[in-house]
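Every protein chain but one is kept in place in this view of the complex.
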Amino acid sequence: MLELIHFNILSVLLFSVGLYGVLARKSAILIIMAIELMLNAVNINFIAAAAFKHGGGLFTNFDGHILTIFIITIAAAEVGLALALILRIFRNKSTVNVDQFDMMKL
Amino acid sequence: MNMHLVIFSVISAVLISCALGVVISRNIVHSALFLLFALISVAGIYLVLLTEFLAIVQLLIYGGAIVIVILFALMLTRNEEYPRIQNNKLWPIAGILSVLVLITLSVSYFQSDVIRNASTTISPAGVKSLGSSLFTTWAIPFELASLVLLVALIGAIVIARSDKGGN
Amino acid sequence: MQYFWLIPVISFIAFIITSLVGNKILKQAWIFPVVAIILGLGIYCFGLTEYLQSRFDLEHCVRSSVTGMVGCNYSVGWFSAGVTGKETVDSFLGFTVDPLSLSVAGLAIFVALMVQIYSIGYMKDDPRFGWYYSVQALFISSMILLALSDNFLLLYVAWELVGLCSYLLIGFWYEKPDAKEAAKKAFTVTRLGDVGLLIGVLLIWIEVGSFNMSDLFSYVASGQMESWVIFSISGLLFLGAMGKSAQFPFHVWLPDAMEGPTPVSALIHAATMVAAGVYLVARTYPLFVESEAMMLIVSIIGLITAIGAALICCVSIDLKRALAYSTISHLGLMMLSLGAFGYTAAILHLLAHGFSKALLFLGSGNIMHSIDDLDINRMGGLKSVLPGTTILFCIGALSLAGIPLLSGFWSKDEVIVSIVHNRNILFAISSMILVFLSGFYMIRLIITPFFGTQNRDYSNAHKLPMVMLIPMGVLAVFVVLFGWVALYMPGLPSSFGTFLFYSHPKNFHLEPDIASITLVVTLLSFGAGYLFYVKRISIFQTFKTRMKFLITIIENKYYFDELYQILVDKIVLPIASLVALFDRVLVNDIGINGPGHITRSIGSLIRYHVTGRIYVYLGLMTSGMIILGILWLWIVRL
Amino acid sequence: MAVDCEAMNDFYNIMAFAIIALPLITSLGFMVVPNLASRTCWLISSIVSLVTFGISVLLFVSYDTMIGGTQFGFTVPWLSQGINITFGLGLTGISASMVLLNGIVLLGACLISTDIETRGRDFYVLLLALGGGVFGVFLSSDLFFFFLFYELAVLPMYLLIAVWGSSTNFGSFNRSKEYGAMKLMMVLVAASVLIWIGIIAIYVETYMNGTPTFVFDELRILSESGLFSSGFQNWVFLCFMIGFGVLSGLWPFHTWSPDGHVAAPTGVSMLHAGVLMKLGAFGIIQIGIVILPLGAQTWMPLLMVLGIVNVIYGAVSAMSQTDLKYIIGYSSVSHMGYVLIGAATLNSIGLSGAVLQMFSHGIMTALMFVLVGAIYHRAHTRDIYVLNGLIKTMPHICVLFIIAGFASLGLPGLSGFIAEFLIFLGVIKISLWIAALAVLGAALTAVYILRLIARTIVGPVDPKLENLPDANKYEKIVSVAFASILIAVGVWPALLLDSINVGISSIMSVL
Partner (left out) sequence: MIEGSNNLLLLTPEFVLAGLALLVFTADLIIPEGKKEWVGRIAVVGLIGLLFVTASTVMGITQPVYNNFLLVDHYSFVFKMIFITVGIITILMSEEFVKTNLTSQGEYYGLVLLAILGMNILVQSQEFLTAYISLELLSFCLYVLVGYSKFNPKSNEAAIKYIIFGTFSSAILLYGLSMVYSVVGSTLYSDIAQVLSTSGFMDPVAMLGITFIMIGIAFKLGIVPFHSWIPDVYEGAPIPVTAYLAIGAKIAAFAFLARVVIGVMLPAEELWSSWKIIFAILAISTMVIGNGIAIVQTKVKRMLAYSSIGHSGVLLSGIVVFGSTNGIVLESLGYYLVGYAVTSFAVFSAITAVTYNNNIELIKDFAGLSDEKPLLSASIAIGLFSLAGLPLFVGFTIKFYLFSSISIGGYLWLAGIAVLASLVSLYYYLIMIKSMYVDVPEQERAHADITVRWPMWIVIILSILMTIALGIYPDPLVNQLNEISDLLK
């Protein structure tokens, strides 16, 4: 039978793949993509929780779904801003690799 | 009833493989496409959870807008080793860390009895009730979200605009 | 009697005035101190006569049960510290008038007057004439204060002030390097001695609860003090006395103190200051008498000092140094007599020696003034050049040698009598040797400078002003008369013994047998001296060559100076530099800077994680996240 | 009559407040008013210090030795919420003489620092802040402001030494002024860390007991009522002892003071050695012994031993120093050792001896620093092998140096002797050997002082140092004033001892 635990495990999997993407990837854009994956994992968790617990407990008026909507909007805004910054830094340093961004060390 | 289970497992398998594709593939364009397919399969998951409206929203915004913008960004930031991308030299540690996170979280899920005896019926969420609560109980966050979008918009323009001068 | 406190105060005022206005009225700077001394002498004589006719006002004067002498105490509160409930200490500016203080004060005032008049002539053309007289006045005031004070705190204060004045006066001509070294040496050695005195005073305060001497004596008399406490306190006090009176281990500073002007040596290093040690032992005699061991130690040290100094005096070439050593030997004699329960004899000898030694020093001052040289071998036949000085010098020397009819004879005789009576035969024989030696070196000091052949032309020797000879004359008269006075006190049926005594008055009487033996020994020593120095008889020359080794040791003053020098240079200073090095390297560089360097190195160590690359930071962040996650899982399962 | 005494009382309250506020306001004023020539700043600050000196004398004289206890006290609520701190001042027996000492030394420091050319204005800003801070410490009647003013006194030390100091090279090692300033500042603030923890621990203890307070008198009553357990008292007193001990040059932590002296300019090292080191001893007595008597009794032997080490160690290492200021630095470490011993005796004579020694040593070191500063200003070297026979060229300076030297070796007739004598009396009641060592310490002081005088002051004149000018007008006035105070207290110590005895009696009632 399909239960909440399945969806949670799926979101954890997606979350850790996204996490790996953020830590391992060199190019900034790929890091942004990986963060998108993590946010989607969060959305899955929210909607699964809302769907399975509807009516029971304190779950009232579809909070989970609305949370997801807000998260999607903010994720979109964030991608826009991040890519603007990436373009700006590309124009200055003609590279997008994160390990070249170490002008500020000791 | 196991029909739901089968569909869910197929879609989640597609989702996880596309996610891994995003993260592992050597070619940057491939990873972008993998991202598109992953997001679409997430929309599928929403359908399994009987929230059609959100699936559509997911498809439209993520599939339509965000991936396209990322592709634009990829196109604009081509440099000499355009298609090839490597991982940074610390990728094994990254792998270990993410596996550890995976283990801790999943252990917590399996341990938690609240999750285990959650109800097994999926209750659908109609668009009408979604809309009404969005504009009544959640009005304040809604206004704020609009401001956030405004700031992102202005910020992106200010940063990306290539005007002359300045040191 | 009650105005005695005026004497030190007047000369202190004289000190202040002369030191302030001294170098302006350069030539007349001597007026204030001399006037102050004369006034002091007046008050003293008035007080003395009042005491002798025993017109005592009873609420101040009391006959002390311990010493048996009548002493009048007047005191006024000085300062008090501590809380009335708990421990308190109250100090008083008090002075006591009793035969002991009268005699020592008298000696001090009289000799000081003579020296001050003498030094008008002697120091006339010195640029710092005013400063000389101001310090003289300060010295006299502190000496009188020392003589009169009735509690140990005031005694210690005066004791230190006297040390200070001797430092200032020895180092008077501070341009001369060895004068300043001598001054430093004198003050340091006496200061080390004073450490013993101060600890002794502290112990007394702990035991008795107050600094007053009379309380101490009554406390001791009541037998509450254990014997070892008595021994240790008297030992410590004696340590201070040894420092000041240049007894055996502490005697090195007195010969060097001759660097100062001669009148200073006459006053301070002959009569008054060096006598302070003897005075202290005499003043605390009831304490010393209680512990038998202490008396023995006092007499032994006195004996060693006497004989050692006498030997050196025989070989020393500089006249003033010879006189200094003879002073040390006579001080040793006084300590010996005190150790041998000869209380009155010691004080009598102290007075007699004071007058005659002052006379001798003024005599050497005359020689110094006229021919600017004090090396005995290069002087000879001065009697033709300085006839007056020679006569006076001989009177002083002979009195010290113990020629009858002069004061030295009576006092020395009394000392010998008390030694023979109270001490065993060994002391008697050694005192006989002492008499011989003193006679021997005295005759040497008379013959070689004055009566030998004239080996230098004294053409340029300038005349001595009268102002220098008069005081010497008066002193000479005193030296002669004092002997008679000591024995048959006019107006009083009995002698000096009844005036100043310990526990019961007893009359001086001449013991014919001892007196004759000492007389024979002195005459023998005169003969030996005459033969040795004038006739240069061969047997003495062979004696000199054979004892070559011994004589060189004596000549180098038993290598004491070198010993102390080694002690300071090789031990104290290296330790000091070692400690300073230890302080800078270990305590400072490691102890204080250490933590600073450690924190700095920790800082640079931590900084390694700052590589600037973002994935390292994100990795750090996720590992932090994982740790917290696992921690919470563990807490939840707990 | 009552009204008038009431009016008199708050006249003195205003005086007590004014003595702190005046220097601080002038220093803030200097900061605000733009371009002031350093000469005018010198003039204004000298006038201000003269006024504060006047007030300190007034306070000292009008302190009624019959009644004792804290007089001229007043409290104003300062932080009324939360941990209700009230600002309060009060003069006790001991702090009366300390305020006088600070008045004198501050006046001296301001008068003689005429040779500050670079940035004179800032120098006086910091100097007056230092003076105001020290006044605050002695007058404050509660722990918080005691600590606040103590830190305020420490604050300007860094800049004063680092900017206007002088670095000297000793061949084998050199002491730059930055090093000296940084070390001094860090060690003093590290000491204040310990004191801070101690103060907070006390406050928390009173808070738990329901009566949160910082005020000394209330704390005294509480500690008498047995609030502080003996275990608590032990470790808190240890914090105070080490914290305040570091400030007063306790043995292992004393190296900051000689290095600080060497680097500091004359005026600053006068205030620093003369007054700042007394804060530590004042703290131990005022806070340590009064509020934590049991702790005092347990730690008293350790303080006694460290004190005697201070004395002997300071004297011996002073013996082999070659720099004048180092010698005086180590001699003040040794003299502070006496103060610590005196405080550690915990009996009334020892304590009054300690307080008198604090006063007399303050004046003595300040006098020595004025003279050494003058010598350095003229001969541009402090090496005792280079300087000799100075008395010929600078008679005034050298005579007073001899007086100061003799005061420090404890010659009777000068204040040093009375103080040390009382301390010896106090110590001998505790243990004979410590007293013997202390007296030996005094003798050692005599050795190195006499060596110093014999080597540099008297003796044949060095041709190079022939034509050095003698002290200028201000140095003469200040040095003669200090010397006459030394002699006055030496000859008639009752001047100070009456008020000190009253102060000590209020403390002894606790023990």
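Order of writing sets the chain letters: A, B, C and D. Residues in each chain are counted from 1.
Simple rule for what comes next: a contact is a pair of C-beta atoms (placed from the backbone, for glycine too) under 8 Å apart; a residue touches a chain by one contact, two chains touch by 3 or more.
Note that the structure is a prediction, hence the values are computed from the model and not measured.
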Could you tell me which of the visible chains the hidden chain touches?
A, B, C, D
Identified contact with the non-displayed chain, of D:L91, D:L152 or D:M270:
D:L152
Please pick, from D:V189, D:V309, D:V399 or D:A488, the residue that touches the omitted chain in the full complex.
D:V189
Absent-chain interface residues of chain A come out as 4, 8, 11, 15, 18, 22, 28, 31-32, 35, 38-39, 41-42, 45-46, 48-49, 53, 56-60, 63-64, 67, 70-71, 74, 77-78, 81-82, 85-86, 88-89, 92-93, 98, 101, 103-104, 106
What residues on chain C make contact with the chain left out of this view?
596, 599-600, 602-604, 606-607, 609-610, 612, 614, 616-618, 620-621, 623-625, 627-629, 631-633, 635-637
Contacts of chain D with the absent chain, listed as residue ranges
24, 28, 31, 77-83, 119, 122, 129, 133, 144, 147-149, 151-152, 154-155, 158-159, 162-163, 178, 182, 185-186, 189-190, 193, 196-197, 200-201, 203-204, 207-208
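The definition used in the following text is that only the chains that are shown with their structure count from here on.
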In whole angstrom, what separates the CA-based centres of chain A and chain C?
99
Cα-centroid distance, chain A relative to chain B, in whole angstrom
5
Among all residues of chain D, those touching at least two other chains are none
What positions in chain C touch 2 or more of the other chains?
613, 615, 619, 622
Is the way these chains touch best called a line, a ring, a star, complete, or other?
other
So in the complex, the part of chain B that touches chain A is made up of which residues?
1-2, 4-5, 8, 12, 15-16, 19-20, 22-23, 28, 31-32, 35, 38-39, 42, 45-46, 48-51, 53-54, 57-58, 61-62, 65-66, 69-70, 72-74, 76-77, 79, 85-88, 90-91, 93-95, 97-99, 101-102, 105-106, 109-110, 115-116, 118-123, 125, 129-130, 133-134, 137-138, 141-142, 145, 148-149, 151-153, 155-157, 159-160, 162
Within their complex, state which residues of chain C touch chain D.
78-89, 153, 156-158, 160-161, 164, 171, 174-175, 177, 180-181, 183-184, 187-188, 191-192, 194-195, 198-199, 202-203, 205-206, 572-573, 575-577, 579-580, 583-584, 587-588, 591-593, 596
Residues of chain C defined as touching chain B within the complex:
613, 615-616, 619, 622-623, 625-626, 629-630, 633, 636-637
